[in-house]
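Single-structure report; data block below.
What you see is the complex with one protein chain gone and the rest in place.
First chain written, first letter: the chains are A, B, C, D and E, and each begins at residue 1.
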Amino acid sequence: MTELTSPKTALVVSAHSADFVWRAGGAIALHQQQGYQVHIVCLSFGERGESAKLWRKGPSMTEAQVKASRRTEAQAAAEILGASIEFFDLGDYPLRADKETLFRLADVYRRVQPHFVLTHSLQDPYNYDHPMATNLAQEARIIAQAEGYRPGEKIVAAPPVYCFEPHQPEQCNWKPDVLLDITRVWDKKYAAIQCMAGQEHLWEYYTRVAQQRGVQAKRNVGITAARDIIYGEGYQSIFPRVTEDLA
Amino acid sequence: MTELTSPKTALVVSAHSADFVWRAGGAIALHQQQGYQVHIVCLSFGERGESAKLWRKGPSMTEAQVKASRRTEAQAAAEILGASIEFFDLGDYPLRADKETLFRLADVYRRVQPHFVLTHSLQDPYNYDHPMATNLAQEARIIAQAEGYRPGEKIVAAPPVYCFEPHQPEQCNWKPDVLLDITRVWDKKYAAIQCMAGQEHLWEYYTRVAQQRGVQAKRNVGITAARDIIYGEGYQSIFPRVTEDLA
Amino acid sequence: MTELTSPKTALVVSAHSADFVWRAGGAIALHQQQGYQVHIVCLSFGERGESAKLWRKGPSMTEAQVKASRRTEAQAAAEILGASIEFFDLGDYPLRADKETLFRLADVYRRVQPHFVLTHSLQDPYNYDHPMATNLAQEARIIAQAEGYRPGEKIVAAPPVYCFEPHQPEQCNWKPDVLLDITRVWDKKYAAIQCMAGQEHLWEYYTRVAQQRGVQAKRNVGITAARDIIYGEGYQSIFPRVTEDLA
Amino acid sequence: MTELTSPKTALVVSAHSADFVWRAGGAIALHQQQGYQVHIVCLSFGERGESAKLWRKGPSMTEAQVKASRRTEAQAAAEILGASIEFFDLGDYPLRADKETLFRLADVYRRVQPHFVLTHSLQDPYNYDHPMATNLAQEARIIAQAEGYRPGEKIVAAPPVYCFEPHQPEQCNWKPDVLLDITRVWDKKYAAIQCMAGQEHLWEYYTRVAQQRGVQAKRNVGITAARDIIYGEGYQSIFPRVTEDLA
Amino acid sequence: MTELTSPKTALVVSAHSADFVWRAGGAIALHQQQGYQVHIVCLSFGERGESAKLWRKGPSMTEAQVKASRRTEAQAAAEILGASIEFFDLGDYPLRADKETLFRLADVYRRVQPHFVLTHSLQDPYNYDHPMATNLAQEARIIAQAEGYRPGEKIVAAPPVYCFEPHQPEQCNWKPDVLLDITRVWDKKYAAIQCMAGQEHLWEYYTRVAQQRGVQAKRNVGITAARDIIYGEGYQSIFPRVTEDLA
Partner (left out) sequence: MTELTSPKTALVVSAHSADFVWRAGGAIALHQQQGYQVHIVCLSFGERGESAKLWRKGPSMTEAQVKASRRTEAQAAAEILGASIEFFDLGDYPLRADKETLFRLADVYRRVQPHFVLTHSLQDPYNYDHPMATNLAQEARIIAQAEGYRPGEKIVAAPPVYCFEPHQPEQCNWKPDVLLDITRVWDKKYAAIQCMAGQEHLWEYYTRVAQQRGVQAKRNVGITAARDIIYGEGYQSIFPRVTEDLA
């Protein structure tokens, strides 16, 4: 019964506190519009590796200040996108996870019961934290599916997992097999992007990424979906899709 | 206007006259039930390479007889599955296609205006006719999309193309990213399979293939699709899917 | 001298206590018949991740009970297959190994001096314990080959390592390059399978796997091996084979 | 009956008239010693692309002279290796094959009934004739297996096909999974190599190739095959091996 | 002697008459500035497949008119980039090449004696003409290197071959290993792009491609090349680079 009335949900596992914005902001806003409850886990604040602008403010800057600033930005972006957010604060460069962290994330899976999961690519020679996050998200999902982990709790189904776009896609051997039309939520995504004051150099880069994926989506649209697409996001599936309709 | 009232359509390009049954019979029946008009092109009758049982009947057997027998079987199977069928009769072992054949198939694309296309795998070290058919289906699709081919005709959109399962999937580097639930049309597929009197040794093989893919489909089902799946068919997409829903 | 009279040996490294049955039961029984002493190491009991049926018996079920039940099943299966078995009890979901575990397994290599090794696939997005076991088996083999590890002990040669079939082979990028004819030991493998009372839903699945690999083996048999094959097991080699005969 | 008394056979398909020497001379001599009848098909003489030394003799050199010289060298090498040889004389740079050539080679398969087949790699960006030969060898094998090709003739079984080593192996994505110990026939291979007067610059190159593969073979030898290996040849299998022994 | 005084040269093989502009316009202008003579071969005018805008002008449009228009555009672009250009007029959709075409292109290689070659990607599921052009360029290069092809002529060295960027790079399994800084010739490339009146929808797309590759180039620059890069072009090498400097 509850199955029918409870909302659909999605889980986003983000290595650093801004990744979810550049890479999955469109998907988050789009599904929120469709009634999904989207929950974001930021494994770290990206305080070391992705906060160059803050550190350049001078020697008085502290790690605590950087983290606080990054948290504020990420919360503002999540709010615009309509998602809940939590921070594991594991540290970055390097990101490391022990068993307890794995169980902590498995418990989030159990609580959220996601209909789908978004996370990083499987490889990234420029950023070792990203595939680390992917592996954590994957292994936590497996544990959350196991009857013998916290027996008696409701296990999760087998939600599809999508890898969002890394910064240099070909170098990461990332190949999108899904192009998501985010045209009607682009304004929200761009508003969320603008919360990332510390990485302003990326705003236009990811606008162009969205435009390129939009053009590509139009090129791959069959008859049934002949819509006017301007902005897109690419995703690579890890698991096969189960369906009854091939169109 | 016609767009709204005309039925959805699908095109199946089969190297030999029985391939569509083993490999895509479920998809054909399933979409026919959903209102699709499915059209099958058999490039050859498989008279040389896939009619061993007929040839073993003795030295009086002729190629014309083999072809006729194979045509009859394929027509019966197509009728059970609810699809129209035509035969290019290009010969098999080896299958070869010149420019005229390419245009002939492009013209079928123009006529059918398919919402999706099913054909063989990209590689098959056991069967060179199969990837030949795939390449023909792919190149004809491209030509049918070109404004400059028979200018003035209605070009086709960009229908998704799915590679159906080869006989020894791993050896063909074929990896399914779609698992189609064919449980409710299995009886039709098995009836169509039984039309293939000349290849009775494959009936149980492909029944087991359907059962294995069914089990695998259940393993990959998320919350939204928690149905009781018994029989499946696997497909590998060539192009990225354009969508607005990731669940 | 001892070289000539001592029996041939094989080592199987199994992540959970039932994996060796589904995936390598035929190879174990077949080589036992040929005079090999086969030794199985179960790294865990699969108590969390592969004992759903036991956990569903109710809240009174304990981990100790699950492990005991799994141990009994695995021992019964090993006995039918004619192999010795030991349990490392490392825990599953997640399986983790430290240096001491690595040395413990290296010591098993030194003791067994295996002529070949069977273990899991290199990748498995559905099961992180499996590739973990493969990596442990591989690294322990390397250490057991090193003169400087426990100097003075007899080092191991370079035994071939074969990856047995995962549950969804294509998704694991597993591609068999060896098809083992297990027809004459199938009854033993199926008897061993039936010891796995907790996973009855897999009995028929793995029977069909054996039938499919059997049909495929027949398709790949040349003149020299034209036997009547019904059941098979697939393996993927990690290292090149050294031989003097290509037929 | 004839099956039991007739010798084992092997077929080598060589794009140019010297390829079989550098790449498979050891396998040919080794299996000849084991009682195999080995037959070599040279698709071309390599008159354009692999006869630079002859052409540099001056403007009076003719294609007929080059071919004659290459034929003499290849025949001498085949004799040393103990194999029969025939020449299709299809021309090289580019090598092209029509349907008649395909059937001609299929007829060789039918006549030879090979226990295994040796040919080129699947890719070679330095030499388009080589993969052309591989594809011809593969497709002819498929046709020779078809009951409907020249019905009534004895079809061939499914002989394993091995790709021999290209000149720059990594660039061809060639990865050996078989290392053949050719130590005891090395003298014959080197004698055959010395017949190739026109390509003396390759003698030492392929001696070193044999030495490197020999060292690698020693590294991959398990207990059962602890022989003293000095020279080797590498091969990549196209099809899975069917066996009852994994050691 | 002539070696020292003759200019460096480059050859571009373009399937359709506009490809060289979008994909290699920067490389052409950049090397022209460095003193290279760059020669472009357009295998077809792209009259069928890449001239939609012209065909949409109405039923009076003829193939001859389309070709003439495309030729004019391509010549204007080549002039801006500072390259010579010739047209093979082989037809497109499908592009096909026989032996005579192969020799014709080999003769261009002999005449130009290129220091490097630019052509299409190895795969493109959206455009079969592109890999066809790549294969033609590769095989012609091999023939032009053969002493026995037109004996007495000066053969070509082994020029590096670079695959330029396809429209949907990941779908073509294209992975750039060279990022060319085209910042100081961007104005020329954009001027050439503007000659392509028939494909105005691509102007901004390829501007963004150049911007993205520019950003990526900056990310991959070491100490020795710390320049201010804004625009880039990506290339994938087919052959290994020979060098004496790794920085």
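In this text, a residue touches a chain if its C-beta (ideal position, glycine included) is under 8 Å from a C-beta of that chain, and two chains touch if they have at least 3 such contacts.
Remember, it's a predicted structure, so these values are computed and weren't measured experimentally.
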- Note on the structure: The chain left out of view makes contact with A, C, D, E
- Note on the structure: Among A:R48, A:H115, A:R141 or A:R241, contact with the omitted chain is made only by A:R48
- Item | Option touching the unshown chain, where C:I143, C:V156, C:M196 or C:A210 are the choices | C:I143
- Note on the structure: Of D:Q32, D:Q75, D:T101 or D:Q216, the residue that touches the missing chain is D:Q216
- Task: Write down which of E:A52, E:A191 or E:V221 is the residue touching the left-out chain.
- Result: E:V221
- subunit A positions in touch with the non-displayed chain are 47-49, 51-52, 55-56, 59, 61, 63, 66, 93-94, 96, 125-128, 171
- Message: Need a quick check: the contact residues on subunit E for the chain that isn't drawn.
- Response: 3, 8, 10, 27, 30-31, 34, 36, 113, 115-116, 118, 157-160, 162, 176-181, 216-217, 219-226, 229, 234-235, 237, 239-247
- Those residues of subunit D that touch the unshown chain are 126, 167-171, 173-176, 205, 208-209, 211-212, 215-216, 219, 234
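Operating definition for what follows: only the chains that are shown with their structure count from here on.
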- Query: Which contact partners do subunit C and subunit D have in common?
  - Reply: B
- Item | Intercentroid distance (Cα basis), subunit C paired with subunit A, Å | 37
- Note on the structure: Chain-centre distance (mean CA atoms) for subunit C and subunit E, in whole Å, is 52
- Query: What are the residue numbers in subunit A that touch two or more other chains?
  - Reply: 176, 216, 219, 234, 239-240
- Linking chains that touch, what shape results: line, ring, star, complete or other? other
